[in-house]
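Excluded from the complex is one protein chain; the other protein chains are retained at their positions.
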Amino acid sequence: MLHYLIKKSKFLMLLSQNALERNKQEPSQDDQNTPANLSQSLKTNLDLIKGVIGNNYDVVIREFSFDRQRQVSASLIYLSGMTDPTIINESILKPLMFESRLSSDSAPKLDDIEMIRTTMLSVGEVSKSANIDEIVDSCLSGSTILLVNNCHEALMIMTADWKSRSVDEPKTESVVRGPREGFTENLLTNTTLLRRKIKNSDLTIESIKIGQRTKTSVNIAYIKGLANPLLIEEIKRRLNDIKTDSILESGYIEQFIEDAPFSIFSTVANTEKPDSAAAKILEGRAAILTDGSPFTLTIPMLLIESFQCSDDYYSRPYFVSFIRMIRYLAYAISILAPATYVALTTFHQELIPTALLFSMAAAQEGVPFPALVEAMGMGVVFEILREAGVRLPRPVGQAVSIVGALVIGQSAVTAGLIGAPMVIVVALTAVASFVVPAQTDSGGILRIFFVVLAGFLGGFGIMIGLIGLLIHLASLRSFGTPYLSPLAPLSVSDLKDSFIRAPLWAMITRPRTIGWHDLKRQEFRLKPSPPLEEDTQSK
Amino acid sequence: MRLERGEISSSQLMFLISCFIQGGLYPSSLAYSISKHDTWLALIAAFIIGVFIVLIYIALANKFPGKNIIEINDLIYGPYFGKLVSLQYIYFFIISLSGYFWFIGDFVLTFIMPETPIIVIMTMFAFICAWAVRKGIEVIARLCVIFVFLPGIIILLTFALLLKNMEFTNFLPVFEVPLEDFIQSTNIIMHISVCEVLAFLMVIPYMNKPKQARRSVLLGIIGGGLILLTGTIRNIAALGPLSEIVTSPSLLAVSLINIGKIISRLEVLVSMAQILLLFIITSVFYYAAVLSVAQITKLQSYLPVVIPIGIIGIFLSLISYDSRMQFSYSTMYITPLLSMHIYIAIPLISLIVAKLRKLPQRNERN
Partner (left out) sequence: MKGLIKIIVTPLIIIILTLGTTGCWNRRELPVLGIVMGVGIDKAMDSDKLEITAQIIKTSELKSSSPEEGGAGGGSSSSAGAYWNVKNSGESMFSTIRGFTHRTSRKLYFPHNQIIIFGQSLAKQGIQECLDFLLRDQETRLEVLMLVAEDKSSDILSVKSHLEKIPSVGISELMDSQAANSQTIVIRLNQFVTRLMSPTTASIAPIISVQGKADNTELAVSGTAVFKRDKLIGQMNKEETRGLLWVINEIKSGIIDIESPDQEGRVSLEIINAKSKITSEIIDHKPYIKIDVKEEGNIGDQSCTASLVSPDAVAALEEKKNEAIKDEIESALSKAKKLNADVFGFGDILHKKHPKEWQEIKDDWDKIFPNLEVEILVEAKLRRSGNLGSPAAPPEKE
């Protein structure tokens, strides 16, 4: 049996390797069929490009001629929805057609494409290339291509501008105090948002393109000198190893580069907020921004990051520390409460306080299902309600949750199908599971896992499950960083930002587990204190 | 070639040993029936003697840095006789492993779920331990950091909550038991808690700073020992003569806590701590057994022997122990004497032979 499994999976691996190799070979074959470079003739060039992208609805090919004396014919190729018509009209066509006519007497030699680039175009980003693939790629990402007769090179003029969502408040991470802006689907906007937070020449944003068909731009942002160079090397290696045809969202990247693909815990963090991305970059992490996705990945991820929130650092430490503890408690409740209830009511009734046992026994009297079935059933019902609430339009979603929670819960109890305590436990679990949004999915799986263990082995089962969970967590690594740090392995100074949040002036060093060599974040003795009396008197 | 690629730091070793020692609280309850209310004295005596024995182990480990006990035996006694000595260690590790498997089964059966077949409990527990062992000593050491504080806090907390119920006159008259009983009790405690540190001869070589081994081991023993002493004092003071007849004084003592009918039934915390600590102890023995078997058979990796050793451990425990009474008897009267040569005589002889043959120096020259 085992042998068969291994054989099977080896076969699958071979299969996928072959497919990859074939993918690698395919583009090179295409290269051989089509000439890679432009020729001298405008017409053949146009035909070439038309052959690649020509018969598309949104491709605009504008043929024109300039320079009254020589009548140089040229054409502009661009995608109508992805470019800014004002730039094309005002900064490309107008100088070429209109101003060249005016100045034609004095400057006759316009056949040199370099001349056009340097003297005629009032656009910021212009580059030239003869490679047809490169030209098509840049056209597809919003550049305008200028082809001139008798030139074997084309100009790629950056005119990209398309409708995108404006910067607004992120839906997934609401904060009480702190900046309201969130990343958008536009990569350039996102890098701008980051730059605006960190105005430092060391902030490096490197770009690569992933996805053989989608050609998605992916940026790696980090601070040179803070991020471990080995980490950056590793990220680049893993990104370059992604040989897939499409990257539509940062989630694709996450699943291709994570350390433990079989784990239910995510080892790559994501955020929608520029301020928390900047904070993580400033701790020595790297951020991966993906075009088309407002979710930025940050690497490496620690488990405690799920319990941190950007609000924590903007508010004063006491209440924040309390809330941190509440988050850990809520997560513990969300994964353990139903299991504990099942274990207590079916195995360890002696641990329930007597008065409570009376009311629980009274409520459970006449309920037809065992507690395990009740807990599993209610858990599934809750997940159904949640999913329905998420997918439906908001007003309908609210109606669903009211119908589900109130009507089903209430009538199930009055009909005697389930005990009222179980409804309370499931409701508490449901509410608690929303407290730590980053771990909602792992929590959902763990909850079922623990309920099953508790149903069969009671408290001992829960203990076994907990130990197993801890073994798994302790063995996880995210890009070389132990997932449970700073707790295990213990790093005492990093504990200042874990279960509690120490005052900002006390957090002198960056996290040791992530940081590399420049650990000092700030000076000592930053603790604010009122001026000494002598000073005020002297003033 | 190293079988274990992980490294542990000196503080992790300290926590590991502290966990290991604290876990002796439940097993050491066997000594209560012999030394009665003087058990705490026996405990102190056991730790003082135990520390000297542990110093022998560390001296041995320090003479051959980076070598585990199986390799050390080969160096000291030569390849053939060394294997013979190593086999005794392996026997000791596996027997201890099976003993602890039986222990967890017995503990769960007596106090948590009396009607469950013991094999289910043992299999579940062995499975978890095997998982941890597969992940390597580094993961076990990391878990210790989380586990070490929990039992300590629970013992200190219950101590504080039980102060109301404690009768410190229960310790009087001091040193009443006959001397031979006292020595026997000391030997039991020494065997159960301190001398099992022998298993760490398989762990110490994988420290990142081997020179700090002595400090971490001693600190771990002292820390764990103090917690153990607190627990023992708590049990005797709270239970009095009852502690001599019950099977688990800790659980019964803590079950007395009842503050305002709200803070009560805390024995669940004690059982949780006990399971966690037994997990650490069992995993370390499991690891030592697996690693030494892999070492002696010259395997490339220790992973293939993990599951076989676990199965052997479970079967051995099912074969060796019929009942709790028999288990208690053998742990009280047979094993401490039988295994004395493994944890005192052989290490001492090894150390002396190594000194006589001036081994480490010659090794360096090579």
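Order as written gives the chain letters A and B; numbering starts at 1 within each chain.
The definition used in the following text is that a contact is a pair of C-beta atoms (placed from the backbone, for glycine too) under 8 Å apart; a residue touches a chain by one contact, two chains touch by 3 or more.
Keep in mind that this is a model prediction, so the values were computed, not measured.
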For the chain that's not shown, point to the residue among A:P300, A:G458, A:P489 or A:P511 touching it. A:G458
Answer key for B:L172, B:I262, B:I319 or B:L356 versus the chain not shown reads B:L172
Only one of A:V367, A:A427 or A:I508 touches the unshown chain, namely A:V367
Missing-chain contact, candidates B:G6, B:P210 or B:G240, resolves to B:G240
Residue in contact with the excluded chain [from A:S75, A:T345 or A:T429]: A:T345
Residues of chain A (touch criterion as defined above) contacting the omitted chain: 2, 5-6, 9, 261-262, 345-347, 349-350, 354, 357-367, 370-371, 452-453, 455-458, 461
Hidden partner sits against chain B at residues 110-111, 113-117, 120, 123-124, 127, 131, 169, 172-173, 176, 239-242, 245-246, 252, 255-256, 258
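Assume only the chains that are shown with their structure count from here on.
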Centre-of-Cα separation between chain B and chain A, whole angstrom: 46
Where on chain A does chain B make contact in their complex? 347-348, 350-351, 353, 457-461, 463-464, 467-468, 470-471, 474-475, 482, 484, 487-490
Under the definition above, what is the set of chain B residues touching chain A in their complex? 9, 11-12, 15, 108, 112-113, 116, 120-121, 124-125, 128, 131-132, 135, 139, 141-143, 145-146, 261-262, 264-265, 268, 271-272, 275-276, 279
